[in-house]
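Sharing a structure with you now.
Below, a portion of the complex is reproduced, with chain positions unchanged.
Per-chain residue numbering starts at 1, and chain names A and B are given in the order in which the chains are listed.
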């Protein structure tokens, strides 16, 4: 290998090593699409499996195109405090200027683009689970396109693209807010506009459990997501350095998940009288979402504390949303929305001064404290307001134009037959 | 780390980084065995699941041994325009000379060997799906051994091993022809010699749909293949450099897949009246096969065009093969053969001058044009002639010696009982 483009051999090596890390991390995050597909499909009924699998498969294709078309430019283009305005359309590897907010990552343009794309895709996938078993296929596709094209990039610009929250000193290392809460608010708006599945809540307000059709798939999905998170969080360094930051982040990430598994198991044992597998798995995911904002800023003890709360929070949250008759078949709101908020606030509680020396868009974080907690709260609230309001508007427009919900008959028959003229498990005897 | 074997510390680092990349890519390509196993098994009936899983599990073991025994030497050994002749038997890490055509990759011998092995294994796996549900277990194993030992390496030598097509200026970056078309031609010959499954075509020529037994598995397999392709295509650089080539290739690869998903979805919606999940997934795979030859030579817009055609081509191709009564239970011919050819020709249509500066066996590609298109066509046709003719001969010899098809009774019973005295889903109620 010769030195490339004016770089010394060693500088070329550093850039190559960093690019390798960013891309491998992106591949892992891409793989999370499998995790989401399996968790969501397994937790729903077999009569809707083809539909959910189709949504989950196609959603990353949609995200790939809408982020290329406009999302990247709105998020990372140089612009004002609210939105990017430079090189808006069709992200182009030949134009590496005009993206000042992410110039700290010294890897080639397409590596930055692809890494950010897989994050955007994750936000869209989160919505999929919450609206499952009753949403129209085409309406979901349109919503996902708009989410990745416009909604996600705008709040992303505020936090990672040089916007007002970044300038305020709001910290979200790998996206508890940018990805998970944003996906969660979009999902909540969808759940509210759609209404619950037929038969989910009785007239007296009590809940009818609707069991998932394949817990092996759900477990598979949960482990794939945990695996993929080792790209999501450590990969957000977008650089290797001497490796100490990525090693640190791998351990904080894993520790939060591990503790959250135990605390969700115990919480579900107390509240439900048994170790519930879906609660155990959602506990892991809650711990992972919870540590995402602070993984680079807290020590392993702090990560354990964050996970402890996450695991309990997700169990109570699932029960809470059911009490409010907000029907979320897979617990996406409890995992991504509630723990996205918790994880973001937790940075203010547990951050420790200069713990990893990790570069980010807004420099090093110098410890937590009340001032930081206030800033984190401002971020949580403002992203909530924007994301929920815009998502609600988009869902309502869709509802009163193309419609967003299948008919009662289609829902009872199952979306596989009504939307896809297909079935997931031909030959197997299945009772409704 | 001290400098190794006369290399400077920096040269050792470069070699280490490149080796890491080649091996990690190879692991990802190895993982595609899981993708193929799940797609093929899920698209077939449950009564043949154990048989298909067994074939897919054992085929990489066969490939590992036959490529070690003779395949590597025939493909990469120094030789004449048609075949390698140096160090033919038992690839040996101690002998790194005599493989001039792959000396451009500056990684240790076993890294080159392992990377090439997983590609050879892929070609063998492609055949598996097309001949499923009626082939004899042992005959498939023998065919796979011969394919990886002799057939794949010979055309591979023409294109990547210093043979006549490489010298002509034929370009196939990651194997649209070398891997996918070759596997596809071998599969087509098998399909023709075997004949269709009982009950697949009615006397009046119309087709009886035979539904796959588990679309969750198929989706899982499709996402695993997409994931693995990030090793297949970007890994074919066999070097990291400053990372810009591998980042570029990751994005062209993903973009082609994404556009192909949308075009196959729309095409199936028009032609079949519904968004068919197996068409959506085969659309993704078609886009991935289509971009494989040109991923390093086209820009992202070109990749989108290639994917657009791939997604439509695969849908029409599935219908075409059924009309010709060529029974391919999983669509392998449409994905690998048709799109392998399309992707190879597309290099001539969309290549752009010096786009990534990626090293390959035959240097940089300087743009496309009619001359290149003609060379690409020569390659497509000559590989077709050799691969199909030899595969046909091998299948016929097998047919008239050991036999290649199970009896009608065994086929109706299912191969799991008749060949393995087993069942895949003990306890589940299944109706034939």
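Note that contacts are C-beta pairs under 8 Å (C-beta built on N, C-alpha and C of every residue); 3 or more make two chains touch, one makes a residue touch a chain.
Quick caveat: nothing in here was measured; it's all calculated off a predicted structure.
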Problem - Size of the entire homomeric complex in copies, 2 being in place - result: 3
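To be clear about the criterion, only the chains that are shown with their structure count from here on.
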Problem - Fitted rotation between chain A and its twin chain B in degrees, CA, nearest 5 - result: 120
Fill in the blank from the handout: Distance in whole angstrom between the CA centres of chain A and chain B is 33
Fill in the blank from the handout: In their shared complex, chain A is touched by residues of chain B numbered 10, 13-14, 17-18, 20-21, 24, 28, 45-46, 106, 211-216, 219-220, 222-224, 226-227, 230, 234, 239-244, 246-248, 250-251, 254-255, 257-259, 261-262, 265, 273-277, 280-281, 284, 299-301, 425, 428-432
Fill in the blank from the handout: In the complex, the residues of chain A that touch chain B are 1, 4-5, 7, 9-10, 12-13, 15-20, 22-24, 26-27, 30-31, 33-34, 37-38, 41-42, 49-50, 53-54, 56-58, 60-62, 64-65, 68, 90-93, 107-111, 113-114, 117, 137, 214, 217, 220, 419-429
